[in-house]
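Apart from one protein chain that is not included, each protein chain of the complex appears where it belongs.
Moving on to chain A:
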Amino acid sequence: MAASSETMLKKPHVGKKRKPPTRYWERTEEDGKNDGKKQKEGDNNEQTPQQNNTRTKKGGKRGGKRGGAGKKVISGKSDPFPGSAPVPEEKLKKFRRGVKGELPPRPQYKLRDVVIRSEAASDLAQKQNARYDLMLPEDAGFLEGDEDEDTCTISQDDIVDAVDITAGAKYFNLTLSQFGPYRLDYSKTGRHLLLGGRRGHVTCLDWQSKQLMCEMNVMETVNDVKWLHSEALFAVAQKKWLYIYDNKGIELHCIRKFNDVLRMQFLPYHFLLATASATGFLQYLDVSVGKEVVAICTKAGRLDVMAHNPHNAIIHLGHSNGTVTLWTPNQREPLVKMLCHQGGVRSVAVDKTGTYMVTSGMDKKLKVYDIRAYRPLQSYFLPAGASCLSLSQRGLLSAATGDIVQVYRDVWGIPVTKPYMAHRAKGSVWGVHFCPFEDVLGVGHGEGFTSMVVPGAGEPNFDGLDANPYRSAKQRQEWEVKALLEKIQPELIGLDPSQLSQVDHSTWEQRHEDRVQVLGFDPLAKEKFTPRLKTKGRSSSGKVEKRKKQVAHEDQRDVIRQTVEDRMKIDKERKEKEKKKAAAAGQKSALDRFRK
């Protein structure tokens, strides 16, 4: 798993941990203490039951059924800690979804039942999730320097000397000076690496075991490479078309609809490959069925800056006029257009939670935005500007300036003045990418590829059902089927991913408009009356007009008749109801004598 746990300290400055990972046995002790306290409270309550009745009631409930049953059991001791173990409040908070509302009043008992039941279900789910959270004890550790030592001066060799062999093996260089500079991509599990050299060299390998899967030269310029949903397929944006290869290097598809692609992003839960082309088109390819979902002309020139928001699957494009635009496949115009830089935008990165966006521009500035509120948080001036940006799962930012890769920690919090780590690559950097679930930063440059060790970069706790770095082939196959079944349709992409769980407030007219737009015609529109052509002077314009009028008149009469009938019906019903009411009441009031 994460190298953070392995980057143990031999030298004083490397891998000093803030706190040891919390283990479940420690947790339980604490819990036990808490429990004891609560128990005491409960005792107190029992001693003074008359003081606060409500509390004692609750206490009884907390005891649960087990406690209640304990009285009647003959054998065995009574449980000193009756009921289920309490769950810490903070943990519960972590798994809270939405807020509880008020219960509807008692008369609406059906609604009340439904609401109570759903609340109970969500409470149960929350509690259980919080309870099982102790299975994820790993925490990320960071480099810490001595008193007057900057962590950015610690070189990779120092780190490698200090850490164990497996962690040390994660720092390596691939010297590929012939076909560089290189772009790279890690697969979703972080196990496989894909390299694409500018001059046509494409290779993929299992970088941890250094096992080469395939290597080839496509004899064309390679603009970008991207893994698809699993390590079995990858896409290569070549000089003219987009190609898809399998991991043996066999060309599966050449997609002629996608031309001049410069950048690609893969949306793993939607199975969409989004491409940005030199002609200004943003295209989406559904890789599960192999169809183009939509092609949007952005009218913003050459698109060579692209990022995607992992939280809501929105594509961010950077433009030469300093703006960053946000796109979904559902709208032809950008959802949001942000003016970020004075000069052109050079690179964009969005963090895992979808909260922050980091941009760098030609004006040598590095800016951090809160993309929920679209407000700038921080602005930094980098002496040489950053050409590539990448954000790790734990929020480390890597920025490449020339041939130097810098890693920053917590750029959106307190303003940083110095990088967390820095490393000089052999050539000018062309692509940087953090490896998921590993403390590794991959750097593609003019002279090949460098894999850097960056403590604290990767998420130490992986979800085995989602992206399991240790999965077998069988597991991968099963995962693939499940993932396909759970595929999210492209229509659901929007700024707010929780929109689906909200009731559509739009009016009937709006919905009708949407329907008309989808169908291309109005299904409820009345057919316009065109008078039949009659001979012998009966189709003179006057006659035709008269006939039209007649028909219109007839229609109007129909409408009026209908409304009158409806009104009568309602009146009648009302009267009947009143009569019934009166009959039910039985008694005659003094005013009844005036009734007919």
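Assume contacts are C-beta pairs under 8 Å (C-beta built on N, C-alpha and C of every residue); 3 or more make two chains touch, one makes a residue touch a chain; residues count from 1.
By definition in this document, contacts and distances are computed from a predicted model.
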Chain not displayed: protein name in its UniProt record ("hydroxymethylglutaryl-CoA lyase", "Hemoglobin subunit beta-like", "Regulator of G protein signaling 9a" or "UTP14A small subunit processome component"):
"UTP14A small subunit processome component"
Considering the whole complex, which of A:180, A:419 or A:455 touches the chain not shown?
A:419
In the whole complex, of A:199, A:337, A:476 or A:547, the residue touching the missing chain would be A:337
Over the whole complex, note the residues of chain A touching the chain we left out.
50, 53, 64-66, 71-75, 84, 97-101, 104, 108, 110-111, 113-115, 117-129, 131-132, 150, 152-153, 321-323, 328, 330-331, 333-343, 362-367, 374-376, 378-384, 401-404, 406, 414-419, 422, 424, 428, 465-466, 486, 489, 491-492, 494, 499-506, 510-511, 514, 517
